[in-house]
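Sharing a structure with you now.
What you see is the complex with one protein chain gone and the rest in place.
What follows is chain A.
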Amino acid sequence: MSLIRTEGLSVRIGRTQILSDVDFAIDRGEIVTIVGPNGSGKSTLLRALIGAVAPSAGKVERAQGLRIGYVPQKLHIDPTLPMTVGRFLNLPRRHEKAAVRMALEQAGLPDLAERQMGDLSGGQFQRVLLARALMEMPDLLLLDEATQGLDQPGSAAFYRRIEEVRRDLGCAVLMVSHELHVVMSASDRVICLNGHVCCEGKPEMVAQAEEYRALFGTGTRGALALYRHDHDHEHDHGCTHGDGHGHDHVHDHDHDHEHTHEAAR
C-alpha cells in the first residue's frame, strides 16, 4: 500500500494548466526526487499532495492517518510576528520541552531555542524547518527545494541529514531539487516532470532518457559518473510515459552505457 498516490491528477490555476494527468505513488522508506525546469509544476505537485491546491481532475489518495512533514521552498515570517525557534518547533502541536531540545540537538542547533527565527542564517533556517517537520514523526517527508540558497557543504550536510532521517524514522522522502548530482546519488527513484511526467525510474535510467536530456542537456553525465560507479544498469524498462503525448522513444542507451563505463574505469 502506497503512502500517497495520485491518479490522473490535473491542476489548473486560473487559465493555466499546471499539471496534467499525473500518476504518482510513493512507498514507505523510498526516497523519490522530482526534477524539472522552472514552472514545470514541481511545487504544485507537492502542494496538491498536501491538499493546498485542489485538483481540477483526477484524485489524491492518502493512506489512513498519514502524517506529512512539509518543508516549504521558502517561509516568510512577517517581522511583526515574534517567533523563537523553540516556539516554532511547537507548531502546530505542542511538544514536551525535552523533545524540542532533542530535535534541536539532532539538527545541530543546540542553544538556539530562544533565537528569533528572523535572526537565523539561511542554513540554520532550513534546518529548523526540517526539524519542525520531523517533530510530528512523519510517515512522509516532503521537501520543496529545501537546500535553495545553501552553499555546497551546507546542502551536502542537509542531504546527509535526510538520509539519517530516513534510516531512523523509516519515512518516505519526496523532494524537489535542482541539484542533479545530489539527486542522482541520493534517490531511489527520479521523476522528471514538465507539466506531465516525462519519464521516471532509477536515477541512471532517467539520466539517459531522451526526455530528460531534452530538458537538462547532457552536461550532467560527468557528475553522474562521479557518483555512480556501479554497473547494474537495466535498460529495458527505465522510462514510462506518464501521458500520451507520443514523444519519440529513441533512447541511445548503448552509447551512454559505454560512456558511463569509461568514466567508471
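Convention: a residue touches a chain if its C-beta (ideal position, glycine included) is under 8 Å from a C-beta of that chain, and two chains touch if they have at least 3 such contacts; residues count from 1.
As a convention for this text, contacts and distances are computed from a predicted model.
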Name of the absent chain as recorded in UniProt (options "High-affinity zinc uptake system membrane protein ZnuB", "Thiazole synthase", "Succinyl-CoA:3-ketoacid-CoA transferase" or "Cytochrome-c oxidase, cbb3-type subunit II"): "High-affinity zinc uptake system membrane protein ZnuB"
Residue in contact with the excluded chain [from A:12, A:28 or A:87]: A:87
If I consider the whole complex, including the chain that's not displayed, which of A:25, A:50, A:102 or A:169 touches that chain? A:50
Looking at the whole complex, which of A:23, A:136, A:188 or A:210 touches the chain that is not displayed? A:136
Contacts of chain A with the missing chain: which residues? 47, 50-52, 68-70, 72, 75, 77-78, 80-84, 87-88, 91-94, 114, 116, 136, 142
